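Down below is the structure, laid out as C-alpha cells.
In this view, the complex is presented without one of its protein chains, the others remaining in place.
Order of writing sets the chain letters: A, B, C and D. Residues in each chain are counted from 1.
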Amino acid sequence: MHTDMFSYTVWIPLILLAAFLLVGLLSDKLKPLVAGLISTAAILLAAVLAYSAAAGYFFGAGLQDGHYTTLIPFEQLWLRFTDTLVIKMGILLDPISVMMLVVVTTVSAMVHIYSFGYMKGEKGFQRYYAFLSLFSFSMLGLVMATNLFQMYIFWELVGVSSYLLIGFYYQRPSAVAASKKAFIVTRFADLGFLIGILLLSYYTRTFDFMTLTQPNSGILSSAAGVSFMGASVLTWALVLIFMGGAGKSAMFPLHIWLPDAMEGPTPVSALIHAATMVVAGVYLVARLFAVYALGAPAALEVVAFIGAFTSLFAAIIAITQTDIKRVLAYSTISQIGYMMLALGVSGYGSEAGLGYTASMFHLFTHAMFKALLFLGAGAVIHAVHSNEMTDMGGLRKHLPITHFTFLIAALAISGIPPLAGFFSKDEILAAAHGHYPLYFWSGWFVAGLTAFYMFRLYFRVFWGEDRQYEHKPHDAPPSMAIALIFLALASVVVGFIPFSHYVSANGEPYTTHMHWQVAALSVAIAVAGIGLAAWMYLRPGTVADRLAAAMPGLYKWSKNKFYIDEIYLWVTRTLIFKGLAWPIAWFDRHVVDGTMNGMAWATAQVSEKIKGLQSGQLQQYAYAMVLGAVAFLLLLLYWGA
Amino acid sequence: MIEGIEVFDVLVVSTAMFFIGIYGFMVRKNLITILMSVELILNAVNINFVIFNKYLYPDMLQGYIFSLFVTGIAAAEAAVAIAIILNVYRHMKGIDVEQVDTMKY
Amino acid sequence: METATLLMMRNELSLLIVILLLLLVELFAGQGKRIPYIATGLFLVHTLLGFWPLPEGTLFGGMFRSSPLITIIKSVLNTGVLMLFMQAGSYLQKDSNRGKITEYYILTLATLLGMYFMISAGDFLMFYLGLELATIPLAALVAYNLSQMKSIEAGAKFILLAALASGIMLFGISLIYGATGSVYFADLAEQLQLSPMLFAALAFFLTGLGFKISLVPFHFWTADVYEGAPTSVAAYLSVISKGAAVFVLITLLFTVFEPLFAAWEILIYLMAVLTITIGNLFALRQQNMQRFLAFSSIAQAGFILLGVIAGTQYGMSTVIYFLLVYIFSNLGAFGVAAIVYNSSGKINIDDYRGFYQTNPKLSLVMLLSLFSLAGIPPVAGFFGKFFLFAAAAEKGYYWLVLIAVVNTIISLYYYLRVVRAMFLDRSEEPIGRIHSDVLTRLALAISVAGIVLAGVFSQVFDWIYTVSWGM
Amino acid sequence: MERFIFYFIAAIILVFSVLTVSSRRILRAAVYLLFVLLATAGFYFLLNYNFLAAVQLTVYSGGIVVLIVFAILLTAHLDHRLPKPNRLKAGFSGLLAVTGLVLTLFAISRFEFVRSPLVTEGPYNIEEIGTRLLSYGDYGYVLPFEVISVLLLAAMVAAIIVAKKSIKND
Partner (left out) sequence: MDRLSLLVWVPVITMIVISFFKDPKKVRLIAAAGMAVQLVQIILLMLAFFAERQAGNDAEMLFFKDIAWYSNLNIHYTVGIDGISLSLILLTGIVIFTGVFASWEITDRAQEFFITLILLATGVFGFFISLDLFTMFLFYELAVIPMYLLIGIWGSGPKEYSAMKLTLMLMGASALLLVGLLGIYFNSAPDGGPLTFNYIEISKIHLPEAVQYFFFPLTFVGFGVLAALYPFHTWSPDGHASAPTAVSMLHAGVLMKLGGYGALRIAVMLMPQAAHEMAWIFIILATIGAVYGALGAIAQKDLKYINAYSSVSHLGLILFATLIFNQVAFEGAVLQMISHGLITALFFALIGMIYSRTHTRNIYEMGGIMKVMPVLGTAYMVAGFASLGLPGFSAFVAEMTIFVGSFQNSALFVRVATILVISSIVITAVYILRAAAIMLYGPLRKQEFELLPDARWYDKVAVFILIGAIAGMGMFPNWLAEMIYTDFTPMFNRFIAN
C-alpha cells in the first residue's frame, strides 16, 4: 500500500540514466547547450521527485507505529547466485536514503546549473554533462540500494564517474594521474568492501539490508560466533566493509586520492568530492549501522578511531596548504572524519543513537556548505584562473556575491551559530563527549583548526591586497550565482531542521537538546580560530611565516601532508612496480618462457650433439647394427634370467 | 654324423666364423674385403643349417635346401655388389670405405 | 595341384606377366619415351585385378599363404607403386636415363614381387627369398643415377648393409631352425618357447627386419640412401618397401613369435621409443628434402611400432590403415619434392622459400601431406596416428603413448619448418612456376584425395578392420 | 678319425677366416677366403652331403671367389697393401665381436639339442634333391626355386644397368 505510493521513485535514477545515455551516445551530435539542458532538466525532474518522495515519506507514509519504516517500493531480480544469495535492483526508502536523495539531487542540480557558467566554452561540454548525469544516476542508485551488492555495484559506478570527471581534462597529465590514483586507491579499498560483503553474506546468506539490519533476527549469530585471529568473523567482515567506506570517504590512510582529485573541474569537486560521493562511506556505515552496533561493537570502535584521527590529521594538513581547493579537500576529509567519529561513538537506539543522528545531520549540512565553499572557490578560480592563494587577494571587491556566500559557508563550517554547521557539529561533539572524552577533545580541537584554516583561506583570498590579475576578475555569471545563493540560503536554514525527528539509529523519532556546555566550548574555540586567522592573515605581516619558521618540523610535515603520498609512491613505484611487476615480467620472459625455449634449445642441442652418429661411415652403421643386435641379446638374456 | 662331435662343437666354429665375418665387415677398409666378410657370414649360416639338418632333423631336407638357396643368393648379391663397387671405383678411383661418406649428418 | 588353386597366386602371376611383357617391350620396342605410359598402363591393369578378392588358403605345402588381409596389403602396395610410377615418368624421360627406362620398371616390379612373396611367405625360406628379391634389385635402383657419386655411394651402402643385415637375420633363422627343426611358420608357432637361444634368434631376426623398416639402431643407412637415391626410389623405399616389411613384422611377431611375446615386447618397446626419438632429433636438423623425409619416415616407423606392440586385431588394422595413409601422405610429399627437384634441381628446404607464391597448388599438396604426416586433423594422418595411439593405449602402454605424443611435437616442428619455408617466407627468387605432366598431377590428386578422404570416411578403416580378422 | 678330420677342418676354417679379415694384401685375403670355403666344402663331405659340397665348391669357390678376384684385379694394384686398420676401430669392433660371440655361444649352450634318433645314412642322392626342388606338395621347393630364378634374373638386370656406362658422363 505504502510502497505503491512511492513506486515512482524508481524513475529518479532512471531519468538520469536515460539522460546519460542520450547525451553520452549522441555526444558531439548535440549542441553543447542542448546537452546541458537535457541533463539539467533530468536532474531537476529527479530533484522534484526526490523532494516529493521526501515529503511523502517524512510527513506521511514513512512514519508507522511511531517509527520510520523501511519501504521497498521497487525490487527486481538482477542476478541470482544461489537461492538466497541474489542481487536485486531495487529502491529502498528509509530516513537516511530519503535524506540522501534530497542532498544528492539538490547539490547535483545546483552543480548542473552552476556548470553552465563555469564550463562555458569548454571542449567536451556534452561529455561533461553526460558524466554528471552518470554520476547522479550512480549516486542515487547507491543511496537507494536495497542490498549490499546493489550498493557495491553503484559504489563502483560512482567510482568510475568520479574517475571520468577527475580526468575530464585528459590532456593534462596531472589530471590523468589524479584520476588514476583516485580510482585505484578506492578500488583497493573496495577490495576490502567486496571481501567483507562476501564474508558477511557467506554467514548470513543474504545481501539484503532489510534482513541484515533486522535487530534480534539472529542472522548475525553464526558470523559473530566464528572467530578468526582474535576477532569474530563478523567484526572482520565489518572492518573490511568499512575499509571500502574509508576508501571512498577518504579516511586515513586511504585519503590520498581526494586532494589530488581536485584536478577535476571545480563543480565536480563540489558535487562528488565534497557533498555526495565522499560521504558514501559514512552512508555505508550508517546503512549497516544496526549490524555494526549490534553485531560487532569492536568494528565500530575502529570506525570511531579512524574518524577521529582522520579529522585531526586532515585539519592539520589543511592549515598549511596554499591551493585553495586542496585546503577544501583536506577540510572535507576532516569533516567526514567527524561524521565517522559520530557514527563510531553512537549507540543503537533513539537517544543513545545521538551520534548516528549527528553524523547524518552533519552529512546533510556539510553537503550544503561544503558544496557552497567549492562552488565559491570555483567562482574565484574562474575569475583569477589560478588555484593558488598566493595569486589571490582582495577579491571581495571584485566578487561581492561570491565573497558573501563564501563567508556564510566559512562561518557555517566553523560552527558559528546559527548557521547549519553549528548545530550538527554540536551534536557530534556531544555524542563524542558521551562516549569517550578524548574523542571530544580532539573533535573540539579540530573545530578550532577548522575555523582557523577556513578563515586563513577566506582572509587570504578575499582580503588583503589586490594581486596582478591578467584581466580584471569579474563576479560569477547568473547561472553560477543562482547556485551560490541557493546553497548559501540552505547553509543558513538547514541547521534548524529538527533532524532527530526524522533520523535516528532505530527509526524512532526523538528530540535532541542543545548541549550548552559543548556548544559554548565549540563556539569559543571557533571564534578563537577565526580570531587567530584574522590576526595572522588579515593584516599585512609575516606572523604566519615566523610561526612556520618557529616550528619547522611540524610545518614541513604538515605542508608535505605527512609524506603519506611519498609513502604510497614508494610502495607502488618501488615495492610493487620495481619490486614485483618488473621482476615478474622479467621472470616470465626469461625464466618461465626461457624454460620453454630452453627445452626447444636443448632438443636442438641434443640433435646437434648426436649428429656424429650419422657419420656417413658405412662401418659405423654396421657397428651400430651389430651393437644393437648384441645389446638386444644381452637385454633379453638379462631380463629372461 | 661325426663320432664324438656334438652339435655345439660345430656351432662354436660356425658362430666364431660368423663373428669373424662381422668383425671383418666392421674393420676392413676395402669395399671388396667387406664383401668377403659377408661371404664369411653367409658361410657360417650355411654351416648352421647343415649341421642342424644333419644332427637334429635328418628326416627332412629343410636346412639342407635352405643352405642351397642361401648360396645362390649369396652369388646374386655378390654380383650386384661388385657391380656397384666397380662403379664406386669408377667415380672415386678407389674403394676405400672411409672415403665413401659424402653424405652424412 | 589345380589351376584354380594356383589362381590364389594371381597377384604374383599377373605381376610376373607384367615384368615379362616389359622385358619383351624392352627387346622389341627399344627405349622409347612411351615406356613410362606403357608400364604404368600395364601396372594399372595389374592393380585393378588385384582388388579382386581372393580366397583364403595356402599353396605349396604351406609356403605360400593367401588371405583377404594379404590381398589388401598387396593392393595397398600396388596403389602406392602405381602412384609412384605416375610420378616417376617425367624423371625417367630425362636424357641421362636413356637406355635404362624399362629396367627401372622391371627392377621395381621385381622387388615388388619379392615383397609379395615375403608377405605371402609361409616359411622362412620363402620369406628370405622374398626379402632378398625385394632388396638386391633395389640396390641397383638406388644406384640408378649412375652419373652421380651420391647415388652410387647410396647403392653401395645399401647393398652391403643389406647383406650384413640379412646375414645376421639368417643366423637367427638358422637358430630357430635348430631349435624347432622347421622353417614353416605353421609348425613354429607351436614349438617355440622362451629360451636363451631363441632370444639370440629373435634379436638377430629383428635386426634383419629392423633394417628393412629402418628402426633404430638399424636405421643408419636410411638417410644416406634416401638422399643419394633418385627421388622416386627413395619414395619407394620409404613407403612400399617399409610398408611390406612392417606387415611382415607384425604377422611374424603374432604368428611365429607369439610365444616369445614377453621377449619381443621389450625390444619393440625400446625400438619404438628410440626410433621415434632419434628419427625426430635428426629430422630436426636436415636441410636436404629427401634426407629430411628419410628421418621423418624413420620416426613414422617408430609410430607404427605402437600399433605393432598392441598386437590385437585392432592394432593390426590400425597399422595397415596407417600404412595406407602413410603411403598417400609420403607419396604426396615425395611427389612434390621430385617435381621440384626434376624441374629446378633444388632439393633444400630453404629453396622452397616462397614456393606458395609461384606454385600454390603444389605447395598445398605438400602442406596436406606434411600435415597428414604430422597427424593434424582433419586429414587422414590424424586418424592414423590416433588409432595407433589408441591401439597402444588399449594395452596399457600409456607411457609409450605419452613419449610418442610428446615426440609428435618435435615432429610438428620440423614439418612446420617446411610449411614455413613454403608459406611464410617470401623469397626474391622463388622456385619458378612448374608445369608437371598429367600423370604426375593425377598421382598427386590421388594422394590428396587419399589424405583427405581416408580419414573422414570411416568405411576405409572399417573395411580393413573387418578383413584383418583372419590375421 | 672323423673327429680329428673335423678338428683339422675347423682349425683351417677359423685360422683362414681370421686371416681373411686381417690380411693386408687383398688378393691374399681372397685366397684365404677360398681356403675357408674349400674347408667348408670338406666339412660337408665329411657329413656326407656331397651334393651340397659340390655346390659349395662350384658356386662359392668357383663363382663368387672368382668374381671377387676379378673385382680385385680391376680395382687394385697387386702389390698394394691395405693400410692398417684404425686401432680404435679395430679394438671396439673386436670387443663387440667377442662380446657377441660369447653371448651367442652362451645362449646356444643353454639349449638342449636333442639329437635325432633317426640315423639316415646320407648321402641324399641328387635325384631326391632334384625331385624335392621341383615338387609342389608338402616340403616341395618348386616355388622357391622359381622365385630364386626370378631373383637371379633381376639381379642380372640389376648388375647390367649398374655396370652400363652412364650415358651423360662417360
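Just so it is clear, a residue touches a chain if its C-beta (ideal position, glycine included) is under 8 Å from a C-beta of that chain, and two chains touch if they have at least 3 such contacts.
Since we're looking at a predicted model, the values are computed, not measured.
S.K.: Counting the whole assembly, list the visible chains that the omitted chain makes contact with.
M.R.: Hidden chain, whole complex, touched shown chains: A, C.
S.K.: Which of C:L21, C:A262 or C:I409 touches the chain that is not shown?
M.R.: Residue touching the chain left out of view: C:I409.
S.K.: Check each of A:S221, A:Q517, A:T574 or A:T595 against the chain that is not shown and name the one that touches it.
M.R.: Per the contact definition at the top, the residue touching the missing chain is A:T595.
S.K.: So that we can see where the missing chain sits, which residues of chain A does it touch?
M.R.: Contact residues on chain A toward the absent chain are 28, 77-82, 85, 87, 149, 152-154, 156-157, 160, 163, 167, 170-173, 176-177, 179-180, 183-184, 187-188, 191, 194-195, 198-199, 201-202, 576-577, 580-582, 584-586, 588, 592-593, 595-597, 600.
S.K.: What residues on chain C make contact with the chain left out of this view?
M.R.: 314, 317, 371, 376-378, 382-383, 386-387, 389-390, 393-394, 398, 401-402, 405-406, 408-409, 412-413, 416, 419-420, 423-425, 458, 461-462, 465
Just so it is clear, only the chains that are shown with their structure count from here on.
S.K.: Taking contacts as defined above, which has more of them, B-D or A-C?
M.R.: When the contacts at B-D and A-C are counted, B-D has more.
S.K.: Using Cα averages as centroids, what's the distance between chain A and chain C in whole Å?
M.R.: 77
S.K.: Could you grab the centroid distance between chain B and chain C? Build each centroid from C-alpha atoms only and quote it in angstrom.
M.R.: 27
S.K.: Based only on mean CA positions, could you tell me how far chain C sits from chain D in angstrom?
M.R.: The answer is 31 Å.
S.K.: Quick one: which residues in chain D touch 2 or more of the other chains?
M.R.: If we look for residues of chain D contacting two or more partner chains, we find 89, 93, 96-97, 100, 103-104, 106-108, 113, 139, 141, 144, 148, 151, 155, 158-159, 162.
S.K.: Please list all residues of chain B that touch 2 or more other chains.
M.R.: 7, 11, 18, 21-22, 25-27, 34-35, 56-57, 60, 62, 65, 69, 73, 76-77, 80, 83-85, 87, 100-105 - these are the residues of chain B that touch more than one other chain.
S.K.: Show which residues of chain B lie in contact with chain A when the two form their complex.
M.R.: 22, 25-27, 34, 97-98, 100-105
S.K.: Once bound in the complex, which stretches of chain D touch chain C?
M.R.: Contacts found on chain D: 103-104, 106-108, 110-111, 113, 136-144, 147-148, 150-151, 153-155, 157-162, 164-169.
S.K.: Can you name the residues of chain A that touch chain C in the complex?
M.R.: My answer: residues 600, 603-604, 606-608, 610-611, 613-614, 616, 618, 620-622, 624-630, 632-633, 635-637, 639-640.
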